[in-house]
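What you see is the complex with one protein chain gone and the rest in place.
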Amino acid sequence: MTRGSPKGPIVVVNPNSNEDVTQGMREALAGFALPGGPAIECVTLTEGPFGVETQEDSDSVVMPLARMAKERTDASGFVIACYSDPGLEVCRSVASCPVFGIQESAVLTAMSRADLFGSIALSPKSILRHRPYMRRMGVLGRLANIRPLNMSVAQSHAPESFPRIVEVGEALKADGAGAILLGCAGMAGHRVALEAALGVPVIDPVQAATGMALAQALVAG
Amino acid sequence: MTRGSPKGPIVVVNPNSNEDVTQGMREALAGFALPGGPAIECVTLTEGPFGVETQEDSDSVVMPLARMAKERTDASGFVIACYSDPGLEVCRSVASCPVFGIQESAVLTAMSRADLFGSIALSPKSILRHRPYMRRMGVLGRLANIRPLNMSVAQSHAPESFPRIVEVGEALKADGAGAILLGCAGMAGHRVALEAALGVPVIDPVQAATGMALAQALVAG
Amino acid sequence: MTRGSPKGPIVVVNPNSNEDVTQGMREALAGFALPGGPAIECVTLTEGPFGVETQEDSDSVVMPLARMAKERTDASGFVIACYSDPGLEVCRSVASCPVFGIQESAVLTAMSRADLFGSIALSPKSILRHRPYMRRMGVLGRLANIRPLNMSVAQSHAPESFPRIVEVGEALKADGAGAILLGCAGMAGHRVALEAALGVPVIDPVQAATGMALAQALVAG
Amino acid sequence: MTRGSPKGPIVVVNPNSNEDVTQGMREALAGFALPGGPAIECVTLTEGPFGVETQEDSDSVVMPLARMAKERTDASGFVIACYSDPGLEVCRSVASCPVFGIQESAVLTAMSRADLFGSIALSPKSILRHRPYMRRMGVLGRLANIRPLNMSVAQSHAPESFPRIVEVGEALKADGAGAILLGCAGMAGHRVALEAALGVPVIDPVQAATGMALAQALVAG
Amino acid sequence: MTRGSPKGPIVVVNPNSNEDVTQGMREALAGFALPGGPAIECVTLTEGPFGVETQEDSDSVVMPLARMAKERTDASGFVIACYSDPGLEVCRSVASCPVFGIQESAVLTAMSRADLFGSIALSPKSILRHRPYMRRMGVLGRLANIRPLNMSVAQSHAPESFPRIVEVGEALKADGAGAILLGCAGMAGHRVALEAALGVPVIDPVQAATGMALAQALVAG
Partner (left out) sequence: MTRGSPKGPIVVVNPNSNEDVTQGMREALAGFALPGGPAIECVTLTEGPFGVETQEDSDSVVMPLARMAKERTDASGFVIACYSDPGLEVCRSVASCPVFGIQESAVLTAMSRADLFGSIALSPKSILRHRPYMRRMGVLGRLANIRPLNMSVAQSHAPESFPRIVEVGEALKADGAGAILLGCAGMAGHRVALEAALGVPVIDPVQAATGMALAQALVAG
């Protein structure tokens, strides 16, 4: 197994070029940076589109991510912080450290907390992308449901959307979900309040992937 | 979601009463104890049998584990360190913090490293227990194979068993496995050398579960 | 294959200590005691809780059931008459005759009567236990749905609950179910009337398991 | 649910016109005829071919079986005693009692005895028919393997074939099978000796279906 | 692989004896007859019932279809144009050219156009036949849903049924379907308008099977 430097940073790449989103990740991940452990370095993919919304947007960042994954030989972990996990395979084939996708990590983390999990998507269109991805993972038997907010990324981020997010979360609980995934980085700011409102674990995918990267880095360390 | 103290220790319980095994876990988990993070506390279940080998042994520790999980309200995570994950459901139903089984955690960790994983079991008898458990998890589609060493726990621990363990690991790779699980705590000491010999990630289940517990505790922190 | 005495009784154990429930089983199973066939012996697990409702209740009867299964070397079949099938694996590992769980037997019996089956559960909480069990069995592809009564055991037993049970049964038929499982011993008294009301087979799990035990005993006889 | 007379006979139909085979069934089922229970009536489908070997043979008996199932309104159970379960759906749609196929019943019975089952087939060609049937049942996740004898029906019946049958049974055990199905009526005479030789349950499909029919008839009685 | 004449006709058999239905097929398939390619020959199974509605109807055409499949050694493809695909296995075992069922072909064609497909059935009863067939195909993971029109064949054919068909199609889209199957030949006349109304591919199974037969014939040619 190839391995980067066990003491090297965990590199968390925001594949869109919106630096505000990267800054939000830095804040959400602050708790993972412990003395003696690897640094958590959040970086922006400057070649990326301002937002990743379509399949074209998503595929457009694959080769730039592969180049970055190949270059960062100092990293102890590499996190692709976009929910469609663009470039996960190619980054794994060229990186010298473990590579984590945030959707994959969120699903696996949810599976350690509940028998069935549910996912909150932005739109029916994104559901059509997420379901085959989970089928490829071979975990559809653990999926309670994916339900759409019918919102844009920006709307999902706004505080006034919280009641709608709770409503979708409750519907997923009625579908049998014992843990809930936030299916877009835009919702990360609602995690703590949503977990309190729903009474079941709510998973922020960027945190999930970074946590898995940290755990792996400490094994290697 | 119930939660123990985010700053409380991660309690790793060895369900057999062999204190040597607990000491081995302490050593394997040393790297997870970071300044500012939760302590890693390895404890022995004194009511447990000296070794957990049969279904009766495994079921005999369930109620004692449940009592311990209920009592440790100070914990930020609770790890059941026996590969058959005895008492996982009941501990989850009574604990005030997330509870992790080591087989479940090892499988989920392997799924973040490779498409197919393989598992090294002690005997054909243990395979008959592991397969339905993985079917219950809904992940058999990701299993390359489970292959037996045809050894006792003690034999699997011995340094002279390393060539046989490599041989079984190579057979699992030929089955398509891109990551290997050590299906018994006895093999933990071989992890680093086996990973070097096989060239693919080798997962120690106790490390996997403790890593997942740490990642979750830091989210809550 | 180990085998008890082919002429020995089929031992049906009620794992809760409520003797009224055991008496109800005796009545429901009267038709299985034929001249020349094995006796049907319904016994109460005196160490059991008065009712099995939580995961703790269920796990608490496992070791006492294992002791009883080991002792009854005279039996030609052993039935664990609690819907969560507590101790099924360990009883199988120590008994000298075939051992049957009532949920497992009910599911298999339903699969001989219809393509899809449905199950009437007491509560959403019990569904969360039944679904992974059916996934472990590998039969979720045949499950139409599990729907809750939102009742206690005692309520499900009461005659005035019949209309609600029919309502849930009809909903399961609309989900595609061609056979219906009674997901709690409390509902057994409604079986005949419910089958008449719904027009599809309604399976009493205790009868299903005893029937399978009888069929196996006659093969061995 | 339609129901024939609960006291009526269980009608076991041999779809081939070889009366010797029917007589063999009578002997294998003698133990199921108990005073106070339904009679076990084995009948020959005179329109059937002398042996059912090809898909054409199998399909040729479907309409004659349906006519017989419709006529026997006195039956409390109807068993189609050919391993490919010809006409199971149509017989169910026209009969007034429960209808059982012997392959389906054998698989369900095996699932009550072991986690994985194996099946001994006559030839690779028959495997190609059995596997999609088990996929249709939704139970392939419980199948260890199907292995061919590479024999004709007559050869599989002969006493001198026993060593080869044991050999295939041992290979299925090595595949993980904890119960073995005899995938052709020709092998029924080897059941008892094979079970003794292998040490795991060996299922005769005609006995399995008749046992399930008896159990259902006693519920209705 | 046995092969008929590559230049021979594709024989499309209407298994019911209603010549009007056969004529409708001729019209729907006109576009597949190209100069230089095989002829498309639509024939009526004169032994068939006037309509295929029940399981008995469906099974009654199996042996006549097998005879026809065996006789047409001149064909380059053989299409069984009834949605329950009666006799598909036996025709494959006796024909000298590839044989196609229209449900199977429609499902496979839909899988080339969308991740999830939906199917419009005449009635809940037909759904009970279609679902196990798709399970046998091993493709239930791609099925969004099957929804009934609650109509007879004749009603589904009538122009005034179009709004109801659109309504069911929209419901299937809401279930996630990205392609829609017309689950009865009666609906074929609505295909073009329905595709325009729904904005997703709508598959006529007879066209799908004939298209697959043509593609295979051209490979062989």
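A, B, C, D and E are the chain letters, set down in written order, and residue numbers restart from 1 in every chain.
Assume a contact is a pair of C-beta atoms (placed from the backbone, for glycine too) under 8 Å apart; a residue touches a chain by one contact, two chains touch by 3 or more.
What you are looking at is a predicted structure, and each value in this text was computed from that prediction instead of being measured.
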Selected residue (touches chain absent from view) among A:Gln23, A:Gln55, A:Thr73 or A:Asn150: A:Gln55
Take the complete complex as the reference. Which residues in subunit A touch the chain that isn't displayed? 54-56, 58-60, 62-63, 66, 87, 89-90, 93-94, 129, 132-133, 135-136, 138
Which subunit D residues would touch the chain omitted from the figure, given the whole complex? 124, 127-128, 131-132, 135, 140
Where subunit B meets the chain that is not shown, the residues are 115-116, 141, 176, 178
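The criterion applied here is as follows: only the chains that are shown with their structure count from here on.
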Touching both subunit A and subunit E: give me those chains, sorted by label. C
Comparing B-C with A-C, the busier interface by C-beta pairs is B-C
For subunit B and subunit C, what's the span in angstrom between their mean Cα positions? 33
Please tell me the distance, in whole Å, between the geometric centres of subunit C and subunit D computed from their C-alpha atoms. 25
Any idea how many Å lie between the Cα centroids of subunit A and subunit D? 52
By residue number and range, which residues of subunit B touch two or more other chains? 132, 135, 138
